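One structure, as structure tokens, below. Some questions next.
All protein chains but one are shown at their positions in the complex.
A, B and C are the chain letters, set down in written order, and residue numbers restart from 1 in every chain.
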Amino acid sequence: MKKIEVGILGATGMVGQRFIQLLENHPWFKITAIAASERSASKSYREAMEGRWKLETPIPLEIAKMEVKECTPNLDCRLVFSALDSTVAGPIEEEFARAGYIVSSNSKNHRLDEDVPLLIPEVNGDHLTIVSRQKERRKSNGFIVTNPNCSTIGLVMAVAPLHQRYGVKKVMVTTMQALSGAGYPGVASLDIIDNVIPYIGGEEEKVEIEPRKILGKVKNNQFVMADIIISATCNRVNVKDGHLEAVSIEMEEKPTREELIDTLRSYNPLKGLKLPFAPAQPIVIREENDRPQPRMDREEGKGMACVVGRIRKCSILDYKFLVLSHNTIRGAAGAAILNAEYMKAKGYLD
Amino acid sequence: MKKIEVGILGATGMVGQRFIQLLENHPWFKITAIAASERSASKSYREAMEGRWKLETPIPLEIAKMEVKECTPNLDCRLVFSALDSTVAGPIEEEFARAGYIVSSNSKNHRLDEDVPLLIPEVNGDHLTIVSRQKERRKSNGFIVTNPNCSTIGLVMAVAPLHQRYGVKKVMVTTMQALSGAGYPGVASLDIIDNVIPYIGGEEEKVEIEPRKILGKVKNNQFVMADIIISATCNRVNVKDGHLEAVSIEMEEKPTREELIDTLRSYNPLKGLKLPFAPAQPIVIREENDRPQPRMDREEGKGMACVVGRIRKCSILDYKFLVLSHNTIRGAAGAAILNAEYMKAKGYLD
Amino acid sequence: MKKIEVGILGATGMVGQRFIQLLENHPWFKITAIAASERSASKSYREAMEGRWKLETPIPLEIAKMEVKECTPNLDCRLVFSALDSTVAGPIEEEFARAGYIVSSNSKNHRLDEDVPLLIPEVNGDHLTIVSRQKERRKSNGFIVTNPNCSTIGLVMAVAPLHQRYGVKKVMVTTMQALSGAGYPGVASLDIIDNVIPYIGGEEEKVEIEPRKILGKVKNNQFVMADIIISATCNRVNVKDGHLEAVSIEMEEKPTREELIDTLRSYNPLKGLKLPFAPAQPIVIREENDRPQPRMDREEGKGMACVVGRIRKCSILDYKFLVLSHNTIRGAAGAAILNAEYMKAKGYLD
Partner (left out) sequence: MKKIEVGILGATGMVGQRFIQLLENHPWFKITAIAASERSASKSYREAMEGRWKLETPIPLEIAKMEVKECTPNLDCRLVFSALDSTVAGPIEEEFARAGYIVSSNSKNHRLDEDVPLLIPEVNGDHLTIVSRQKERRKSNGFIVTNPNCSTIGLVMAVAPLHQRYGVKKVMVTTMQALSGAGYPGVASLDIIDNVIPYIGGEEEKVEIEPRKILGKVKNNQFVMADIIISATCNRVNVKDGHLEAVSIEMEEKPTREELIDTLRSYNPLKGLKLPFAPAQPIVIREENDRPQPRMDREEGKGMACVVGRIRKCSILDYKFLVLSHNTIRGAAGAAILNAEYMKAKGYLD
């Protein structure tokens, strides 16, 4: 099988680096174009990244030699992964879609657009049908698909199976988010040493609205938001990778703890599709009383699983638990890759 | 005025060290006896502490020379501060009370006893009357007074004025607690580097029950617990001192944000008593969107204030905010000292 | 006594903030002007510092209200402390000196100038005489005095008494430097979590040359560099404040360990001058085998002392030891203040 040629928009930032790292040796996709801002353009990727490559594994050799292009829709590929900064992502992604590219974006700009899926393949793969509206609107075969914010995704993965079976009504969540979520240079070391920062700009708003779209439905080619109330407090803690979230939920039906755990554990809607980035077990339950922990559990399912622990009764809502997911893999680049794999499996890349 | 002679039980642990540090130059109290386990007994305090003194300020010279005694009730003082480990605090404190000592304890053992005040002077100073029952029971002038757990106290200080004015019904709290709360050696560095530990043994239970006693009433010489539901999730983060807590509350009455802030800000029941350890402002409101932060705000009011920030509407309960308090000052040694000062001011030490 | 009016150049950066913090309630100096880049100019200091004040103590009230000026020599004061960034410090400081101001600078730009003292009052107070050359050159009463780089100063303080008595020939030093030395935002948290960075741009060069000027002599109104070879390796570690340095030295004379310690301990050339910022004991010796430690010892002498420990034989050079000093107090703002105090005591401010 010939690999599908893909490009990376915003290839020099933290998420762009993850795309490059994760796509090395991908069985379906092959990076044929990397693009970034003017500053980096027309340098080799290695040159452009001098002092900026921040992953523990080295730059893949083939990519290191590639020339960085500008983010204009004349890249040699069919699909682009977008890790663009939100200050520029909006119009650039739009332009690529108009030019016929399929855009799998990690940027926030189009997440809430009325014809753009905010996709977690396990949860709302059916939302993809909405892209027909984009195609019509633009008179183009291109379209944009987005993945959720890094602190939304773990939360939604854990809540989705419960919502589908029991009807989730309320979600209270307090996050303890990793440094890599802020990009690079991101959080100053002087701000976080011996400290917690109880604020992340715009984050609580995303966590409170995005799950309602994801858990909602598409009716008559329109999104209907799920009727769930979410209240979020977002904190930055001194952890490299892995967002940990303390969650309490109220549901219409009242399962026993065992039923609830069973519902989470048996949740595996992508089983059978054999998507390379789909974890064998999307929700991993830890029974120890002190898990999940960011450093110990973030690599679960190669960073694509959502780890849930400390499931217990909540005296105010129904149940409470902790959720962990890797914010730059499942919460960013890995999510966009899985979205693309899902689209491929469903024929959207043909 | 002659200073009141006080002893320290459990003088070698982290909280014991704080007692010694904080009581240096105290205007009312003077340490005349320090006691610890057999292992340290009959050494000088300096000898006993070799490699174990963990505060940034040095051991006060006078204390360094004092001989460490065993924890038996023949110490040369009237009042003892107890920083005893909970494995031994129960019977030792009881013994001291029986022998006529007044015990201001930071240990958890007697906190929930039916005739022992769980005291925050700003909040429930009137609970002190219950000690008459202790005196009767023991046929002794000695008695025990306790202060709350380090993660309870900041929470209750912020909730108390709201409860008194608006009737708090529900409290949801997620803590991010400092390392010093676990004592020394406490949390292993390998467990916390690049990590969060989402569990602290016994902590959630304390946070869920202690506030109900503190915010309750004494009727007919009996405690009546406050009718508040509390749900807690307790986490350990990589911070030296200062417990940060994300709190949501539901109240019977529904104040505006401005009223609520005004209620917190104007709360100062100890004003006029001139207690040395009472902060000028028990509840400090920060209006910046990223405060309170442990490292920046824990020394507020010399570590005795409770700092509240990010006060905003909660879409599930009524309001949510962040609370910070210094866990080994207001949350431990400083609390017990303020309790003793309050008792002195109210004539309980006569 | 009327206080001397002083200005702060570069008042918004990390070192500028320290100047403002340390000069609050200074018995001799009073801040009457604060100046910074155009971006901050004509705002109140509080406004200019929104989100940028990074010290644990609050902005002094009087300063908060002051208007930030531009760095032009029409400030209402006689003496200016310069915390200017090295990209602009050179000409601005020169301009102020030409206009008649005395400039006590922490910036590197003029440190090696042939008529500018690189001053540590305990060590080379006599170098001040060289400013007569500046006055002549500029036909102005203004002049510039500098303090050493933050990693130079602790090293030189420990080496100076040994050099004066025994003749130091070689110094090998490996530093472990704090984050605050890089300013704000400075080191990215993603770069330093679970890491050490074995490089600080330009630092080794400074450490290898500055001590030779400081320990040198002024002969015929010219600097003669000390004949010492220094080899430095500079590392950044995950510590907020306090530079720790592992030092080995070779000397012409060979004192015993006791003699060497006695020489360090008895070193106190400023004794009697009663300078407010001079520590009672400039060099504090710690005998424990695991000191000095940055967090435990950096506040020694209110951050103005140099703490030396683990003094022992070196099998290659003669002796080795660890040195610690607070990089933003003794290593920056505090150093410049002590320089100004010394100049005042010696009549240079008249």
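Before moving on, here are some points about what is shown:
One rule holds for everything that comes next: a residue touches a chain if its C-beta (ideal position, glycine included) is under 8 Å from a C-beta of that chain, and two chains touch if they have at least 3 such contacts.
Please read all numbers here as calculations on a predicted model, not as lab measurements.
When the full complex is taken into account, the listed residue touching the unshown chain is C:230, out of C:230, C:284 or C:329. Only one residue from B:5, B:95, B:113 or B:191 touches the chain missing from this view: B:191.
For the chain missing from the display, the contacting residue among A:71, A:193 or A:349 is A:193, taking the whole complex into account. What chain B contributes to its contact with the hidden chain is residues 54, 179-180, 184-194, 238-240. Across the interface with the omitted chain, chain A contributes residues 51, 56, 193-194, 288, 290, 295-296, 299. Although one chain is hidden here, its contacts on chain C can still be listed: residues 170, 172, 174, 176, 193-199, 208, 229-231, 233, 235, 237-240, 244, 246, 248, 289-296, 309-310, 314-317, 320, 322.
Following the convention adopted for this analysis, only the chains that are shown with their structure count from here on.
With centres taken as mean Cα positions, chain C sits 48 Å from chain A.
Chain centres here are Cα averages; for chain A and chain B they lie 42 Å apart. Remark: chain B and chain C have CA centroids separated by 41 Å (rounded to whole angstrom). The multi-chain contact residues of chain A, meaning those touching 2 or more other chains, are 193-194, 238-240.
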